[in-house]
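Have a look at the structure below, then the notes.
Just one protein chain is left out here, and the rest sit where they should.
A and B label the chains in the order they appear, each numbered from 1.
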Amino acid sequence: MKRHSIIASAVELGFLSIAGVAFSHGSGDDQSKIDLVVNTPTEAVSREEGLSAWDRIYAVASHPRCSNCHVDESNIPMWSGPSYGKTRPHGMNINAGISRIGIESIPCSTCHMQSTVPNDIAHGAPHTGHAWMLAPVEFAWFGKSSAEICEQMSDPARNGGRDGDGLVQHIIHDAEIEAFIVWGFNPGGGREAAPGSMQEHLDDMVLWTAAGMPCPAE
Amino acid sequence: MASIGKIARRTFLVGSVAIAGGVAFGYYAVKKPHKNPLLDDLANGEAAFNPWVKISSEGVTLITPHTDLGQGAYSMQAALIAEELDIEFGQFDVDPGPPAAAYYNTAIGPEIAPFRSTDESFQANAAREFFGAVGKLTGIQGTGGSSSVPDSFEKLRLAGAVARETLKKAAAEQTGVAIEDLKTANGAVILPDGSELKYTELAATAAEIKPVQNVTLRDPSQWRLVGKPMQRMDIVPKSTGTLTFGIDLEFENMHHATVKVNPRRGPMLSYDASAAEAMRGVKRVLPVTNGVAVIADNTWRAFKAAEAITCDWGPAPYPAEQEDHWNAVANSFTAEHLDNEWRHDGDADAALEAADSVVEAEYRAPYVAHQPLEPIGAVIMVTDARVDIWVGNQFPRFAQQQIADVTGHDVDDIHIYGQYVGGSFGHRLEFENVTLAAEIGNQMRGEIIKLTFSREEDFAQDFPRQITMSRGKGVVGNGKVDTFDLSIASVSASESQFGRIGLSSPGPDGQIAAGAWNMPYAIPNYRMTAYKTHELAPTSSWRSVGASTAGFFADSFLDELIHAAGADPVEERLRLMDHDVSRKVLEAAAEMSNWGSPLGPNRGRGVAFVESFGVPVAEVIEVTMTDAGIKIDKVFIAADVGKIVDPVNFDNQVKGGVVWGLGHAMNCEITYSDGMAQQSNYHAHEGMRLHQCPEIIVRGLENAEKIRGVGEPPVPPAAPALANAIFAATGKRIREMPFNKHIQFV
Partner (left out) sequence: MRLTVNRATYEVDVEDDMPLLWALRDELKIKGPKYGCGIAQCGACTVHLDGIAVRACSITTKQAEGREITTIEGLGTPDALHAVQEAWVEHQVVQCGYCQPGQIMSAASFLSMHPEPTDEQIDQAMSANLCRCGTYPRIREAVKAAAAKLQGA
């Protein structure tokens, strides 16, 4: 198996930086390449533009591909969205525990491998380049409103200690290792993808943070 | 043999029409014993006293023709022979033997007779004898209908006794000691001086003498094995990964095959396999009925290649959308669909007419899949001379005929080697894996091929349980149930199942009403009417068959009436009961559960009683309504099978039946969209998982006169007992399976 290679380069021309990330998927020669470009705005971003970007971020964050694993201290991942029928806790009585990786009873890794090969098996246990896990409990946003999630994401105490640039870098880092956000936009296995693309999500995050992370009213 | 296969086709008629004109000829033919199939290929010095015991100088083989689907049939059959043969586990091998008329099932036939199992009238018993005779006449070798124990119980002990007495006779000839002075134990004849002659040492002599036929069975007080806890012979191999299932078979130069068949069960119009043919390890892509087969050097490569084939599928020969299936059933409660009025005590019409108020309810039970964990498949080799196939099937002689129809061989030349099966629940009553394997083998004569269905293909091609609805009308008064008028409309799983192999089933389908018409209750006005919906999606027998749905309808509706009457669910059932064995079963379950004792808040207790396959079963279920949903705490179950052969396996089978009944009632259905089953794997149809499994407390009773099997009877009362318990805990009456459409479970 080929390892995925990361080609990172910086390009200027009005942009702050560009991280180009090339992926090689497992076997064969079919290489899909995602170039992520940080489109830093040259002018100030209005609150309206920021809120509009947030709406799109929320559409991603609240999408089942993301929110199913951003759950509360019950530590129970969810199965929801069109791929699953009605919303229910993850089957098989799964509880990821305080560890959020299941070591208290059954590790997530029993079924969810850490791998960058495509998720092409229908209804199979998905995998990414990051070990499978629940998001930290302070990032819990399953079932929460746009305003609530927005407050959380802009609060360093509840977003992993990140400022605006940190949130942008988080997306870039995710792309580099083909982790959960990349997977959310290309989940395979018959699952519905999060709306938009990785680039659009990055663009929105850049806009929203540049606008000062405005949040909608309740 | 070829002719017997054909006779079987003509004369195996399920239902009452077959009676007319058949008795005289049937009786004559029944008198003639079938030939012993083991005599065909005995080696020199090998003896086969009857179709169940084979002894050579190398060892003792007990023939256990009932298919082992996980229910422990091989061990049970071996124990019955060993009981009289005086041989211990570990001293013999078992072999399912060749498919043969001699292994006809004596117990399935009598169950077809349209009499309540509690009916011991001359007429009822005469009908049972007749249908039993039809079984013998036609040589139907079958495993199903919880019939393995009743079929085997006397027959196999007799077989063991005949073998034992014949071995003693051989020992007498060999030693000159009088037979009366010989004893048997531990697989040997014991001489008066205490020395032993092993059965294997007597094989050559025994082979030369005529088997002793005049034997008497031992008194139950002398039984060493029957009724005592045993350890099934497959326990250790199955706990160490050393037992070979059909899917595990390995032969030199074996190919690995899979199939891709129209998921709408219509024709295949065209296909393009060019991409698949270029894939690594793919050897052939062959057309088969309504689909294609891929032959490769590895099962996974065959699966991947099958995925890569594009097929143009014809439409489904049934409604494409689920809603239309329901509509068809709902529209069947009409005179033209009347299948049979199975029972009418009193005058239901008059009672309903006269009543101030009528309790009415409607129930539904969906299609449900079998999906045992071992996917279906078979290993086959077809040559010009013969067919060899390694597969576990519950009707091996029908399987022979199915293969013969594909390959053109005489059924005599079709050799089936029965295999341990990783679960069936009715799936292995069907022949798709057998006929598709035959089609593949026939196109690759001289090659040995293992066919394995992918789980998705298995789901798509499974024949689910019948879809059915019920409407009840009832009257209560003075704290009592007065009128119980239940109608059931259903597709006929039996008709669908047997129709696929060209067998007609004239007369009404008793399974539509099973568990509903035969309740041992003396309700003043009791009517049970069955309506038959024309075939929709093809269906089949599913563990406990008709009673799995009709039992749910009938007991649920009775429970509703009892609650409407303000009576106690156990007390009122007991008051109505007119069958002593059944009453003791219900009393046992009530006593075990401490029925009537207070439960905490948000808790409830439900009872159900259903008799199926001649076995009365009562279940009491306790549930708690938690914040996360209903939790099933405990199940108390009592069943009367007349005689328990192995208490350990009995306990395991009963618990398994409860889990099966509950899991599917709670969680499972098969629905159709665009003509295809929408559930493709266990994520969408899992039955029950461990965390939902309650504590199950089992009691076996032995008051019934006839011995019965217990594989299926624990299933039907599980669903109504749970629904009744949920009602007790929450006030919510669930009338449709799966229950999780209406209430959340923990």
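As a working rule, a contact is a pair of C-beta atoms (placed from the backbone, for glycine too) under 8 Å apart; a residue touches a chain by one contact, two chains touch by 3 or more.
From a predicted model like this one, the values you see are computed outputs, not experimental measurements.
Within the whole complex, the absent chain has one touching residue among B:N652, B:N703 or B:Q744, and that is B:N652. Considering B:N681, B:N703 or B:T730, the position touching the chain not shown turns out to be B:N681 (whole complex). Contact with the chain that does not appear here is found for just one residue of B:L191, B:I209, B:I235 or B:I501, B:I235. For the options B:S454, B:S505, B:S556 or B:N724, the residue in contact with the chain missing from this view is B:S454. Against the chain not shown here, chain A presents residues 1, 26-27, 91-95, 103-107, 109-113, 115, 117, 121-125, 127. Although one chain is not drawn, its touching partners on chain B can still be listed: residues 69-72, 231-232, 234-245, 247-248, 250, 256, 280, 297-301, 303, 371-375, 420-423, 425, 452, 454-456, 648-649, 652-653, 655-660, 663, 681-683, 686-691, 693, 695-696.
The working rule: only the chains that are shown with their structure count from here on.
Computed from the mean C-alpha positions, the centre of chain A lies at a distance of 49 Å from the centre of chain B.
On the side of chain A, the complex with chain B involves touching residues 85, 91-93, 122-123. Contact residues on chain B toward chain A in their complex (touch as defined above): 456, 680-681, 683-684, 686, 689-692.
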